[in-house]
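One structure, pasted below without further comment.
Only a single protein chain was left out; the remaining protein chains are all shown in position.
Chain IDs A, B and C follow the sequence of writing; residue 1 opens each chain.
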Amino acid sequence: MTGGTFDKEYNEINGSLFFKDTHLPEMLKLGRCKLEVDVRTLMLVDSLEMTDADRQIILEHCSKAPEERIVITHGTDTMELTAKTLGQANLPKTIVLTGAMVPYKFGSSDGLFNLGSALTLAQTLPSGVYVAMNGRYFKWNNVHKNKNTGEFEEIRNAHAKAQRRKDF
Amino acid sequence: MTGGTFDKEYNEINGSLFFKDTHLPEMLKLGRCKLEVDVRTLMLVDSLEMTDADRQIILEHCSKAPEERIVITHGTDTMELTAKTLGQANLPKTIVLTGAMVPYKFGSSDGLFNLGSALTLAQTLPSGVYVAMNGRYFKWNNVHKNKNTGEFEEIRNAHAKAQRRKDF
Amino acid sequence: MTGGTFDKEYNEINGSLFFKDTHLPEMLKLGRCKLEVDVRTLMLVDSLEMTDADRQIILEHCSKAPEERIVITHGTDTMELTAKTLGQANLPKTIVLTGAMVPYKFGSSDGLFNLGSALTLAQTLPSGVYVAMNGRYFKWNNVHKNKNTGEFEEIRNAHAKAQRRKDF
Partner (left out) sequence: MTGGTFDKEYNEINGSLFFKDTHLPEMLKLGRCKLEVDVRTLMLVDSLEMTDADRQIILEHCSKAPEERIVITHGTDTMELTAKTLGQANLPKTIVLTGAMVPYKFGSSDGLFNLGSALTLAQTLPSGVYVAMNGRYFKWNNVHKNKNTGEFEEIRNAHAKAQRRKDF
C-alpha cells in the first residue's frame, strides 16, 4: 500500500480528505479473498505528492521482498511514473499497480473491482510491471492516464487521439 | 448472465429474495470498466434450480457466440456442474464462470471483486473453462464448493481435508 | 429492540435471512446521535412469529422501565398488534414503534430514516403509543399496514379506499 485515492477518508470536522489507515484488509475480507496475501503499508501519500525518493523506497521493497508476485495500490495521478521506475529496474517479478478513482469509503468506488483485477493479473501474467485499471491491463512502458477523462489508455492511442484532435 | 445470488434483490412487500434484472451494466460502470463487453442475459435462475436443459442452453450460446473470451455469472451452488458441462465440450475459447456469496445489492457483496477477477482472467488465460472465486481461479475439472465454509477449493484439497478429518 | 426486518442479515452459506445481533448501536453512531439512549434487546424475532406472550413481555418491560420516553424497533407485519397491546395498557409514557421495510444491512434501507423520526417523536409527542413509518406518525388505534403497498395508513383511509374500490 502506498496511499492514493483508494485509502482516503472524509474528515467530518473540517470537510477535507485525509488518510487514516489502509482499507485493504477490509476489502480482501469483503471479496472473500482466500489467497495468501502479506499486506504492507509503505506509505500513505497522495500520488501528486510522491517524490522520487518515495519511488526508490517502493522499488527497494519490491526488490527485497521474498514474494515474486506483488500488487501495489497507488494514487492514479502518477501511477505511470512509479510503473516506469519499477519497469526500468527489470526485476524478475510480476508487479501490478492499481488504484481507484473514488475512495473505497465513498460507496461508489471502483477500488474493489480493480483489486480483484490486480490480484488475478499478479497470478497469471509473466514477469514484468503492469498497471490494472478500467478492467484492462497495460505494460509499464505503454500506459498513460488521460487527465480529461480519468481513463487509462495506451500511449500510442493517446498520441493518435491528440493528433486527430489537432487535425481539426 | 444466468442469475444466481449475484443478481438477487429483496422484495420489501413479502420479505423474500427474487430476481428483477441483472446488475451487470451498473457494476461495469461502477468499476469504470472500459473493455468492450457485450452483455446478454440468458436466464435469471437460482443455480439450485438450474436444469440440464439450462446448461445445454448456456453451452449452445457459448459455442455460437462470435466472442472467444466469455465471462458467465452464475449461482455458486452448482457452478461446478455448469463448468463441467462447458469444459467437456472443449470449445476453443476462454470461458470464466464467477458469482457472488452475497447479492450485489446488499452492500457487502463480493460480486464487484469477483467480476474484476473474472474479466481480467478472461483476457489472460489460455483456452479452457475456469471458475473465478475467492480471488483465485480453478480449472473446471478441479474445483469444488465447500458447502460448510462457502469457499471454493481444489478437489484434491477437498478430499485430503475430508480424509484428515476422518482420520481423527 | 425486538427484531424485525430492521435487524435481519443475509446468511451467505445457505442464502436465508437471519438475526445475528441488533444494529442499533451502529445506527446511532452513524446518525451522530448524542441523546442519552439505553439500548435493550428484548428479543430478536420476525414479527409474524411474535406471540401474545412476546407482546406481554414488551408491555412489562415498557411498564417497569424507569424511562418515560421509549422507542421500540419491531417487525412491520404485526406492529399494529403490539401498538394495540401497549396502547390499551394506557401507560403514562410516550412510546414510539418503528421498523424497516428493508434490512439495515442491505444498503437501501429506510431504517436510519425511521429511527431518526422515532427518536424525535419520542421527545416531542405527549404520552401515548404511536407508530412512526413513512415519515409520518400514527396513533396506536388508528394505524394499519397496507399489505399490498407496504405502506402504513390510517384505518379510516384504509376503509375508505377499500370502499371506493368496491364501489367500482
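Just so it is clear, a residue touches a chain if its C-beta (ideal position, glycine included) is under 8 Å from a C-beta of that chain, and two chains touch if they have at least 3 such contacts.
The shown structure was predicted, so the numbers you read here are calculated from the model rather than taken from an experiment.
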Touch criterion as defined above, residue of C:I13, C:L35 or C:L48 at the omitted chain: C:L35
Chain not shown, touching residues in chain C: 27-28, 30-35, 101, 108-110, 112-117, 119-121, 123-125, 132-137, 150-151
Residues in chain A touching the chain absent from view: 5, 10, 12-13, 15, 17, 101-103, 105-108, 147-150
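Just so it is clear, only the chains that are shown with their structure count from here on.
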Euclidean distance of C-alpha centroids - chain A vs chain C, Å: 46
In chain C, residues with contacts to at least two other chains: none
